[in-house]
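The complex is shown incomplete by one protein chain, all other protein chains being positioned as in the whole.
Going by the order they are written in, the chains are A and B; count residues from 1 in each one.
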Amino acid sequence: MMTLKVNGREHQVDAEPDTPLLYVLRDDLQLNAAKFGCGLGQCGSCTVIVDGKAVLSCVTPMVLLEGKQVTTLEGLGTIAEPAPIQRAFMEEQAAQCGYCIAGMMMRAQALLQRNSKPTDEQIRAELEPQLCRCGTHMRILRAVHRAIRLMDTADAAPANRSAQ
Amino acid sequence: MNDSARFVLEDHPNNKPKGERMTGSARIVASIAAVVLVVGAAAAFAIAWRPALAAIDPPAAQSFDAALVKKGRELAAIGNCNDCHTVRGAKNFAGGLPVPTPFGTIFSSNITPDAETGIGRWSEAAFQRAMRSGVNREGQHLYPTFPYDHFTNVSDEDDRALYAFLMTRQPVRAPARENQLSFPFNQRLAIAGWKLLFLRHDTYQPDPKQSAEWNRGAYLVEGLAHCGACHTPRNALGAERVSAQFAGGDVDNWHAYAINDQSRSPVPWTADALYAYLRDGFHPDHGTARGPMAEVVSNLSSVPSSDVRAIAVYMASVSGAPAPDRKGDEVAKSSAQASQSNPAGAAIYAAACASCHESGRPLPYGGIDLALSTAISSPDPRNLANIVLSGVRPVEGERSPIMPGFAASMNDEQASRLLSYLRARFSKQPAWTGLDKTIADARRTQTVFLQTSPGPRNAPADPTQRDKP
Partner (left out) sequence: MNAPVILDRRRVLTGGGALIVSFSLADAFAQQQEAPAAAPAPSPPGSLKTSPYLDSWIRIDADGSITVFTGKAELGQGFKTAAHQIAAEELDVAFGALKVVTADTKLTANEGYTSGSNSMKDGGTAIQNAAAQVRALLIAEAARRFDLPAENLRTENGTVIAPDGRRSTYGELVAADMLHVQAQPKSKLKDPSIYKVMGQSVPRVDIPAKVTGGAAYVHDMRLPGMLHARVVRPPSYGAQLTECDTSAIEKLPGVIKIVRDGNFLAVVAEREFQSVKAMNALAAAAKWKETASLPKQDDLLNVLTNLPSQNTTIFERSNPAATGVKTIEATYTRPYQAHGSIGPSCAVAQFVDGAMTVWSHTQGVYPDRQGIAEMLRMPPASVRLIHVEGSGCYGHNGADDAAADAALIARALPGRPVRVQWMREQEHAWEPYGPAMVTKLKATLDSAGKIADWNFEVFSNTHSMRPGGAGSMLAAQHMAQPFAVPAPKPLPLPEGGGDRNAIPFYNFPNAHVVHHFIPAMPLRISAMRALGAYHNVFSIESFMDELAVLAGADPVEFRLKHLDDQRGRDVIEKAAQGFGWKKDRKPPPDRGFGFAFARYKNLAAYCAVACEVEVNRESGRPRLVRAVAAVDSGQVVNPDGLTNQIEGAIVQSMSWTLYEAVTFDDTRITSTDWQTYPILRFNSVPESIQVHIINRPGQPFLGSGETGQGPAAASIANAIANATGKRLRNLPLTRKRIKDAIDA
């Protein structure tokens, strides 16, 4: 049994130390946003934030997470009260199938938390680990730029909401 | 090292001044010393000062013979010119790459044939002088970050071909960036002293006892390929330590492994293995060339294979037979022992690394069996820290290995424990010390490399595959 802090709440999780965080989030905590895309650290669909940094949860075993804070997309906001990054993606309609989008948003969120005004070039470089097969890249970039503007006018810190 | 004749950079006799006492004859000595100093100063001035060579009109690209240009292209690939003279996201050969040195940061120059900001107005003689003596057209000394201590060995015909290649590139207007050096290193005249001490102009002489292939390799390695510029340790003044040739050096925050008999590679290198590694970018017994070496093998994949083989043959002979205490097939420490003393590291390895590194999937797409990793056996833990933290990024549009980096998911303590464990489990070498600092430094500097390096163009080739488009 270990304690895992996710989206501001502590959970007791019964998982082996080598279990990737992705499975714990999805199966033990019923959180949908982080997705299985490859399990190999190649596509970024599983991206979440740990202690403020974007990580690939499919190659992050539980043994590394003791005492760390995990934030998933669910922890940023809800449909009723979306975080700036979520509003931005909705307003730009930045999704086709949408499977890659949660990962995109978390990596962008991590970037904006440490650099609130990245250039377009910096955003593109930051998103390089994230794959999108539908070709939604232009919209994703527009959404991140929109999020920058939205965060400028709102409280820049993400709402630490409970997901459950 | 064997005693076959090789080109060696030797310390100049003038750098061993002797102390003297002032006695009766001291005055004579003093006046002789004064004369020597004055003459020396004049001589030094004479040595230090270089004339400007006349600017020419940029020659038309069509004026160069196509075959010569092609030869120059291959030589430039061997010389890895684009690697230093191109910065990520900018134009080819336009310079601007920051090269950190112990003396400050030097920015590479624009070697496109642009008339104002590049070498467009350089005559062939000016170019040759730069290659041989490290002097630019205007007569200024060039910092030896540009490895003319190697390029001085390049033959006249090869210089001609390189000139033809560079002068037929796309001119790019890109003014030079200010070097960031403190006094006195920002005084170019100081370089003259450096050259006096460390630069030899002997042209490489072939060794008749060796094969043509070996000699070709020696010519390339000591000259254009400038392997020693990374793989040889340097002295306090930044010059290669000749007596320790190929004993290992530094580039960015990477350790360029010893490639002589002090190599710590678990499996000793053979000429065939080295050829495959340089040509294809990986070898099953040694791993995949990433970090700064990735661009080198990327370039070498485009030059005649005979040249790569020559380099491999020469280097294999330089590194010689492995020392008797290193046998490639020794079994590393048992995993149980390593796990007991470092259960945290063992758990991290089992959870985060083993799934790829014990998968048995062949290189270059599977994680290497870590018992074969030179990074883990090397006295210097920096390379392992770099790889663990940053992973291996894909080459655009090409089949290439991808390893996730763990900088974000591991804190310093976890990374440190892991590196200790890997060292204990997969090498027969004594434990590393100072890992916390190594990791903190790696976090900081690796980002710079990843952002500015132009990146390899192509990826390791898998010879078991058929055509790789």
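Quick note on the criterion: contacts are C-beta pairs under 8 Å (C-beta built on N, C-alpha and C of every residue); 3 or more make two chains touch, one makes a residue touch a chain.
Model, not experiment: these values are computed from the prediction.
When the missing chain is restored to the complex, the residue among A:Leu4, A:Val55, A:Val70 or A:Ala95 that touches it is A:Ala95. Listed here are the chain B residues that touch the chain not shown: 70, 82, 92-93, 169-170, 365, 394-402, 457-458, 464-469. Although one chain is not displayed, chain A still touches it through residues 15-16, 19-20, 23, 26-27, 30-33, 35-40, 42-43, 45, 72-74, 77-79, 82, 86, 89-90, 93, 95-102, 105, 124-125, 127-128, 130-139, 141, 163.
Throughout what follows, only the chains that are shown with their structure count from here on.
If you average the Cα atoms of chain A and of chain B, the two centres end up 39 Å apart.
For chain A in complex with chain B, the touching residues are 17-18, 40-42, 50-51, 53-56, 59-64, 121, 125, 128-129. Taken in their complex, chain B has these residues touching chain A: 89, 344, 347-348, 350-352, 356, 391, 393-394, 402-404, 407-411, 414, 451.
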